[in-house]
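In this view, the complex is presented without one of its protein chains, the others remaining in place.
Chains here go by letter, A and B, matching the order in which they are written, and residues are numbered from 1 within each.
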Amino acid sequence: MTKPTEIRSHVLANLDHYLAELDKQLTAQGGTVVYLRGADEVADYLELLTREREIPVPGGAESLRRHAERLEPGVEAYLRGESPADPESLELADGALRISAAAFLIADAGAICLTGEHPGGTGPKIQVVVAGIEKVLPRMRDLAVFLPLLPSDTTRFLTGPRRAGELDGPEELCLILVDGGRSELLASPERRDLLRCVRCGACLPGRVGGGGVDCPVGIDTEGLPLRLREEAPLEVGGWKFRLWGYVMRKPRLYEFAGQMLRAFWREEWGLPAPPAKSFRQAWREGKK
Amino acid sequence: MTKRVSLFVTCVVDQLLPSAGLAMAEVLARAGYEVEFRPAQTCCGRPAYEAGCREQAQLVGEHFLRSFADAEYVVTPSTACATMLRKRLPEFGGLAARELAGRVWEFSRFLVEVARVEDVGARFEHAAVVQEAEGLNCGPRLLAHVKGLEQVSVSDWAGSGKLWGRGEPVSPALVNRIGASGASHVIGMEAERLLLLRRALEKAGHAIETVHLAEVLASR
Partner (left out) sequence: MAGDALLESLRLALGRKKFQKPSTPPEPLLVVRNWTMEERLERFRAAFEEHGGALHVVSSEQEARTLVAELLAGREALASGAPVLAECGVLGLAGVQSGFTDPELLGNAAQTVRIGISSCYSLLAESGEVVLRFTPEEPRCISMGLPIWVIVASRRKLLANLDELLGLNPRSFESSSETALIAGSERQEIHLILI
């Protein structure tokens, strides 16, 4: 096993620990950490943020949505070759807000690593970074083996908003951690290794060095399309479906959960006003 | 002797689109059936099945079996759920499961093939886009007899949304085509796709109402 493979496997096996450490560090350094489920929620979040701060968005909410999808296509889409390797960051209203994608997150330093992004003038007022939860590395020194995989003319480590006395730099730094189906991959022993991917692009056809053989983190890139295409294995969904299955076999519990479920569905899909009463309630009342 | 049908409203209609379930019950009653609702029912198991979680899908499928074992007909407003039950129940249980699977009907198909009515006497005076029917759905045949309904066609229903399994959002292009069609309503054959479309239309700011096939057939 190569070093990068070993370290990535270790991170994934202890992902909750390293995310918690990162969160604690970055928060202590003045950053904000937000957890979201997927691109949809990222778009909603950005929409809210821009509205709240009165930052005009050319192209409106739709363009934020498209950008969120580019930043967070999910790890599978990337491996299928369906997403750009280096999503462009988006800058709004002359530096009022910049939305970027992270290359790595470093737990011990509470640092966000961006590649290929020139900090430019004084930097944005609000810097938002979107990152999949799998991007964490334990320590700054791990970069000695990982940075060479992502060569870039500008590599930046953001460790918080501007400090007291600093004359420029973002006044706010917000890290958005996105699940985007990763927790399900994580729960599947056969597919967890896909999350080791660091998006170096070596395996993608048409890229320099492409060829599908020498993935630095030991992902079987030859068999990859197959593994992505195959119907999701049993383990997918794991405990969530076990809980779901339990509730669905207990009509009373199901009905009780109904109210909450409707609220949950509204959140999940952004459904407008779910009905106040379920069918079964309405039916019962109608039959009286 | 009046025949009896047992509603399987599906979890989506139960929780999110009860009006479709009530309308379905009304149409079936008008067609001369005694309609019952068994409160033990929950879901057909499709969300788990499509996510690849067969084990839980089977357990929920077995619950469905217990809830409806002695039902004469099980009628449901969802083509996808009906298909799921017809195809998968036999895998999950023995002889009883196989027999029950054959008695599960999607609502529109039940009307046309079992009840043998196509004109349910509905009146719906609106210009409406009719969502593309899936599988053996007989919605279009039933709608052809609805008085006052002006059907507006929208070409190409690609990307009309999918909820379970990998999921798939409604394509913005489709939403725009519907928005520009001049229709005041969209008639859906499938609750979950209808809800996804409703959300997409609202988000895009189109003031178009979405109604389920059963609701159109129940209106007078």
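We adopt the following convention: a residue touches a chain if its C-beta (ideal position, glycine included) is under 8 Å from a C-beta of that chain, and two chains touch if they have at least 3 such contacts.
Computed from a predicted structure; not experimentally measured.
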| item | value |
| --- | --- |
| Of A:183, A:259 or A:281, the residue in touch with the unshown chain | A:183 |
| Option touching the unshown chain, where A:93, A:145 or A:257 are the choices | A:145 |
| Identified contact with the non-displayed chain, of A:19, A:43, A:102 or A:247 | A:19 |
| Footprint left on chain A by the chain that the document does not show | 3, 6-7, 10-11, 13-20, 23, 25, 29, 33, 35-37, 41, 108-111, 118-123, 133, 138-145, 147-148, 152-170, 173, 177, 179, 183-184, 186-187, 238-240 |
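Operating definition for what follows: only the chains that are shown with their structure count from here on.
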| item | value |
| --- | --- |
| Distance between chain centroids, defined by C-alpha means - chain A, chain B (Å) | 34 |
| Touching residues (chain side chain A, partner chain B) in the complex | 40, 61-62, 231-234, 236-237, 241-242, 244-245, 247-249, 251, 254-255, 258, 261-262, 265, 269-272, 274-275, 277-284, 286 |
| Touching residues on chain B, where the partner in the complex is chain A | 9, 11, 13-19, 21-22, 25, 37, 39-43, 45, 47-48, 51-57, 59-60, 63, 67, 169, 172, 195-196, 198-199, 202-203 |
